[in-house]
Structure formats: C-alpha cells, structure tokens
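For reference, the structure discussed in these notes is given below.
Just one protein chain is left out here, and the rest sit where they should.
Presenting chain A:
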Amino acid sequence: MCFGHFWSSGAAVAVMAFLEGAVYAAGFICLLFIIRLYYIVKTGSSYKPGAKGPVAVLVVAGSGGHTTEILRLMESLSAGYTPRHYVIADTDRMSEEKICSFESSKQNSDSESQFSICRIPRSREVLQSWSSSVLSTLHALRFSLPLVFRLRPDVVLCNGPGTCVPLCVAALLLGILGMKKVLIVYVESICRVQTLSLTGKILYPISDYFFVQWSSLRDKYPKSIFLGRIV
C-alpha cells in the first residue's frame, strides 16, 4: 500500500512536469504562430505571384447577389488569371448555372479557359444565430482546409458570403505553415455603404487587399482601397 502511494505520487510529479512542458510548448507554438501570422499579413502586398506566370484564383461565389457581383469582377480579369476554381455552398443551385454560362462565354475570347467548381457546406445561412454560425463555420473549415491545401491557389478572391471565412482561414494557414503564400483579396459588396458586413469585419485585418465601394467606408477603414464602384 505504501509502495502504491509512492508510485502514485511519483506519477503525479511526472504528469505535472509533462503538463508544464506541454503548456510551455503550446505557448511557444502559439507565439511562433502569431509571429508568422503577423509576418504573412504584413508582407502580402509586396508579393507578386503574377511575375512568375499565370495566377491561380480561388473564387468564392456566394449566392444570389454575391455571385452576380463576383462574376462582374471576374469578367474584367485577363486570361493571366488561370485556372479559376469557384467555390459555392452546397445548398446553392443558381450560382452553378451562372458560373457555367459565364465561363462558356469567356471561353470564346480566350482559348485555354480552365475552371472548376467545388462545393463546401454553407458556413452560415441568412439569419442563422451567432452560436450555431460558429459551429457550422468550424464544420465548413473541415472541408475548406483540404480543398485549399489541394488547390494551392495564388489568390483567394471573395466578396462577402460567410463561406469565405473558412476558406480565407485555410489560405492563411497555408502561408503560416510556409507551404505557400496565398493572397486574400476581399471586395466588400456594393450593398454595404455605412457598415462592413460581418464577413468584412472578420477579414479586414487578415486580407492583403480590401476593397470597398463607397467613400464613407473608406473613411472609416483606412486600410481599405476605394476605386469607386467596381461592380
């Protein structure tokens, strides 16, 4: 019994030491993570993937108006942005049609048009509550990570549906881990005049290029880029 007691207190000491070590290690990793995150976000604007050749784009199409806006932007981009991977929420049927008809009209103008459509779970339905949004966003992240790690785009282009958050987080992680710098280009929807959308607020600190379409927003968010209405 005495021996048993001795053994258990010895084990307790060992467990404590292990836990202490684990906490230090976790703290150290967190610190590295934050330093990397800071570095990745700070150096984004000097990174020029276009100098090396075609720029692979991951385009986050949302639903309805978001898809219309993002396709207006895609329309203006040259053939230098190839291939184009569109991500849509799995509950969205309209967007797929719009994207296909847009891409087939583009195909006439540049011969080597390449695109794909990928589906992930929707991270937030309109009017969904905050707490369940967090859960479903985590769920969407499980699908976004492998997708972004597989496609390794140069740029993620998005304009506001909740689906962009997990995808941008995955893109950021690729950079933090030193696997590939992925630029995050965010264009706030033209609907937002005075306040950013929830997605915009989340992505403002981590995006490399953050566009707004009304001067009132530029005045409130100094990092944002304002070129007038662009959709």
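Assume a contact is a pair of C-beta atoms (placed from the backbone, for glycine too) under 8 Å apart; a residue touches a chain by one contact, two chains touch by 3 or more; residues count from 1.
Here is the rule we use: contacts and distances are computed from a predicted model.
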Per UniProt, the name of the complex member that is left out, chosen from "ATP synthase epsilon chain, chloroplastic", "UDP-N-acetylglucosamine transferase subunit ALG13", "Vacuolar protein sorting-associated protein" or "Small ribosomal subunit protein mS26": "UDP-N-acetylglucosamine transferase subunit ALG13"
Touch residues of chain A, complete complex, unshown partner: 45, 48-51, 55, 64-65, 68, 72-73, 75-78, 80-81, 154-155, 183, 185, 187, 189-195, 197, 209, 211, 213-214, 216, 225, 227-231
